[in-house]
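Here the complex is missing one protein chain, while the rest keep their positions.
And now, chain A:
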């Protein structure tokens, strides 16, 4: 386990839930005691924070494709400098919500406010320039480029060199490229521990490393809100722990708000400050991890209804009549 500066104490693992809340006003540290058989561990976890300022505010968002209602009247807010997670069963509309925020889908109703500004009509590249960065569920790296070029591409919106100076690779264009290279090397590649693969084409990397390169590319966009679509899906335990640590460090050191979609409940409960639960395109509930976890609606959405009578009625309504 690595303890990083800037992050207080954190141990990632699944199966232990925050138990005792000791909410300091300022830094908001949560003292959490492991509930499981590994109760000899006592953790300090960065806890609930933010609260007043929302960097992203989604109100009454509705999106449908023909008859399919992907999102219905979705409202929730992402407090600044938190890790906010959207959870929900498959097909609940989590990725559609991300695509709306990125500007790839245009919702029929509702608004998305980012730093108080309504995003409707802002094109995806402009949103990227405003500080909305994201990773994708099905890794969207550019296979024809090396790791380094993929990451540098993330800095695209913050670069200015035009075609003519690029053709000559002289003066401003060259200086800008070198500045980006320095920034990427010092702050991102070093931080995410991917210096050994920077020359490799991304297609040759393992799944876990590809996810990490995608995170690096998102960081190169100098985000204010970092949207992570299933950052640990398909990873082994060790890779998950690394990724969780990176996400926490990023929030601390880069002063970034993280908005995440994730299915790994252990990780979600461990590192989230705020959780919103989606089911069938609607927000069922939102709140602190512990609250969400014990919410009967959430349990129903994830595990299904245990009431057999109502299920029978649903499957075979005629018998009731007869």
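What we mean here is this: contacts are C-beta pairs under 8 Å (C-beta built on N, C-alpha and C of every residue); 3 or more make two chains touch, one makes a residue touch a chain; residues count from 1.
We take it that contacts and distances are computed from a predicted model.
J.: UniProt name of the unshown chain, from "Glycine dehydrogenase subunit 2", "Protein ImuA", "Branched-chain amino acid ABC transporter permease" or "TonB-dependent receptor"?
T.: When "Glycine dehydrogenase subunit 2", "Protein ImuA", "Branched-chain amino acid ABC transporter permease" or "TonB-dependent receptor" are compared with UniProt, the left-out chain turns out to be "Branched-chain amino acid ABC transporter permease".
J.: Touching the absent chain in the whole complex: find that residue among A:156, A:196 or A:312.
T.: A:156
J.: Which candidate, A:55, A:87, A:221 or A:292, sits in contact with the chain we can't see?
T.: Counting the whole complex, the residue in contact with the absent chain is A:221.
J.: Using the document's definition of touch, tell me which of A:111, A:166, A:282 or A:295 contacts the absent chain.
T.: In the full complex, the listed residue that touches the missing chain is A:166.
J.: Looking at the full complex, which residue from A:106, A:182 or A:237 touches the chain that isn't shown here?
T.: A:182
J.: Name, in rising order, the residues on chain A that touch the hidden chain in the full complex.
T.: Counting only chain A, the missing chain is touched by 102-104, 123-125, 127-129, 133-134, 136, 140, 142-145, 149, 152-157, 159, 161, 163, 166-169, 173-174, 176-178, 181-182, 185, 217, 221.
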